[in-house]
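Removed: one protein chain of the complex. Kept in place: all other protein chains.
Going by the order they are written in, the chains are A, B and C; count residues from 1 in each one.
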Amino acid sequence: MVAVTVWNEYRHERTDDAVATVYPDGIHETIAEALADDHDVRTATLDDPDHGLTDAALSATDVLLWWGHEAHDEVTDRVVDRVQERVLEGMGFVPLHSAHYSKPFKRLMGTSCSLQYREDGEAERLWVVDPGHPIADGLAESIALPETEMYGEPFDVPEPDRLVFVSWFAGGEVFRSGCCYRRGNGRIFYFRPGHETYPIYEDERVRRVLHNAVEWAAPTEGSPRTFGERE
Amino acid sequence: MVAVTVWNEYRHERTDDAVATVYPDGIHETIAEALADDHDVRTATLDDPDHGLTDAALSATDVLLWWGHEAHDEVTDRVVDRVQERVLEGMGFVPLHSAHYSKPFKRLMGTSCSLQYREDGEAERLWVVDPGHPIADGLAESIALPETEMYGEPFDVPEPDRLVFVSWFAGGEVFRSGCCYRRGNGRIFYFRPGHETYPIYEDERVRRVLHNAVEWAAPTEGSPRTFGERE
Amino acid sequence: MVAVTVWNEYRHERTDDAVATVYPDGIHETIAEALADDHDVRTATLDDPDHGLTDAALSATDVLLWWGHEAHDEVTDRVVDRVQERVLEGMGFVPLHSAHYSKPFKRLMGTSCSLQYREDGEAERLWVVDPGHPIADGLAESIALPETEMYGEPFDVPEPDRLVFVSWFAGGEVFRSGCCYRRGNGRIFYFRPGHETYPIYEDERVRRVLHNAVEWAAPTEGSPRTFGERE
Partner (left out) sequence: MVAVTVWNEYRHERTDDAVATVYPDGIHETIAEALADDHDVRTATLDDPDHGLTDAALSATDVLLWWGHEAHDEVTDRVVDRVQERVLEGMGFVPLHSAHYSKPFKRLMGTSCSLQYREDGEAERLWVVDPGHPIADGLAESIALPETEMYGEPFDVPEPDRLVFVSWFAGGEVFRSGCCYRRGNGRIFYFRPGHETYPIYEDERVRRVLHNAVEWAAPTEGSPRTFGERE
């Protein structure tokens, strides 16, 4: 069974009533619940010791999901170093929505990860552009989300290895919403949907994406990563 | 100066009044005019001998633009073979709009090149998702086209080497509208806009894209492509 | 259990003593045996009716391995059409060694698939350059093969989606020996080792690669590939 850690900044939910209404126990608990049936799931948050991401915790994690928004800078560089190292060793990493600006994602991408946005509760339609990708397994050709925060291009990330989703927004923008990367032995999937004031992670189709992403990002055995001087 | 051949099926314009009104001399003449200032441009059409694409004509071509729609099947395999061979040698190839279904493009892609469509004169917004690409030189962040035929995902092509444009359509669809590939030494750029009943190729921004695409697709010197038995 | 079809031209083994000594029952039987433990394996050969690749046979195949050398041209276009179509639908395709020149591989690549070669029984060392790829699962950092036919660059294929192996040859050449592609919903893995006069497919490490490749190339559920007119 894949060992999943769901990491959440967990601030909004304790300070903002609009967020607390949608995610009373924190976004991490909603996501954890979505994955609990067939994964070994634990959660961790910013205000835990070491952000809940000790070496032992990360070593025991196959796939790390990450949600953060307003406190990216409070994540210590030591933890970012360790997340990067674990991804290169093979841990899957799934940054969600505003985690495009999280330190580990920016570290792994090497770019600014900037984008355009508009918080206006507009309709989004998430199109599958790579129907053969395992992350699209079991989905319809598109997912209509009635109210979302808009993210628009340009999105300053490296060209994805595989682009799985492209979003359409009622206001006229598009966005590369599902981007696959490999860094070292680790698989990375950035997934756009998920604002804190919309119940996106309650949606069964979004939950299917999260489930597929975890299965896809889980480490495989691989072959040795041996570096240094050779005889 | 880059030697450009603009190829056009040139049937609609002679049989359909709506098309003839928009492109009275044929789509090829409008595109040729758009490129004539700083390229050495000739045109060729389906009903010319050898479709205007003799070995000599292709050998003298640096970049071939291709427009076709209703008569793809009338293009002979001999000409398709020679176009493919020339692309592998280094000739640039720029299929436009409905040329997604042209024989040379399907041959070079190895896929069905199928898509979804709706002919409804709806608004399109063409977003630059790769602002550092030479084909985006001098463009604004997006190009609004008031009336177009919609093309929607999935688009059955190989994952592009670089994705330059993504289209938004008023009806709710998205499309990967500017796709770069290399096959052999040749550069290929598929560009979506361009329906026969809308004056897309009169648009200065679209003409800028065509200009940039020709410059980008022109062959460079390269190094030897030597195959066969070695000592 | 993944349904595998091992296709072999099966000519050399019946006409050339040197080949018959190494593969008395045909290369297909040796490969089939290598995969039989945990796959549902059947074989098919050029001289079977429809080359053993009827619509029914292909529809029942999850992954098709392909070995051919001297009779590529005898494969009918109808069968090539159907193999291409099945790959686009999701069937995995694993062309081996001289199958770089097989019709289905050339069709799916869109390039000449040419290369350099030397038949001199020289040593090859197959390096894993993508240790995180599932096809490298359980392998050492390299595989030394004492006697092989050399294949050298340039190899006229599209840039692979993932490059898993690069070969070193004693004579001074290199080759991209393990190349992953996706076309439509289908996964393609070209694997270089495997000459007809060396017992390459008896090698346990090579068999591990074949096993991994079949697992990797097997279709996943995916999402709909719906094309055509939309409302």
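Following the convention adopted for this analysis, a contact is a pair of C-beta atoms (placed from the backbone, for glycine too) under 8 Å apart; a residue touches a chain by one contact, two chains touch by 3 or more.
The model shown is predicted, which means the values in this text are computed figures rather than measured ones.
S.K.: Among B:128, B:179 or B:206, which residue is in contact with the omitted chain in the full complex?
M.R.: With B:128, B:179 or B:206 as choices, the missing chain is touched by B:128.
S.K.: For the chain that's not shown, point to the residue among A:63, A:79 or A:115 touching it.
M.R.: A:115
S.K.: Considering the complete complex, identify which of C:128, C:143 or C:188 is in touch with the unshown chain.
M.R.: C:128
S.K.: From the list B:21, B:59 or B:226, pick the residue that touches the absent chain.
M.R.: B:226
S.K.: So that we can see where the missing chain sits, which residues of chain A does it touch?
M.R.: Touch set of chain A with respect to the missing chain: 84, 88, 107-112, 114-118, 150, 152, 154, 156, 158-159, 161, 173, 181-184, 225-231.
S.K.: Identify the residues of chain C touching the omitted chain, counting contacts across the whole complex.
M.R.: 125, 127-131, 141, 152-155, 159, 162-163, 166-169, 172-174, 176
S.K.: Name every residue on chain B in touch with the hidden partner chain.
M.R.: Per the touch rule, chain B residues meeting the hidden chain are 90, 128, 131-134, 136-141, 161-162, 182, 184-187, 220-226.
The rule is simple: only the chains that are shown with their structure count from here on.
S.K.: Using mean C-alpha positions as chain centres, tell me how far chain A is from chain B in Å, no decimals.
M.R.: So the centroids are 37 Å from each other.
S.K.: Between chain B and chain C, what's the gap in Å when you average each chain's C-alpha atoms?
M.R.: Measuring from centre to centre gives 33 Å for this pair.
S.K.: Multi-chain contacts in chain C: which residues touch at least two other chains?
M.R.: Correct list: 161, 182, 184, 225-226.
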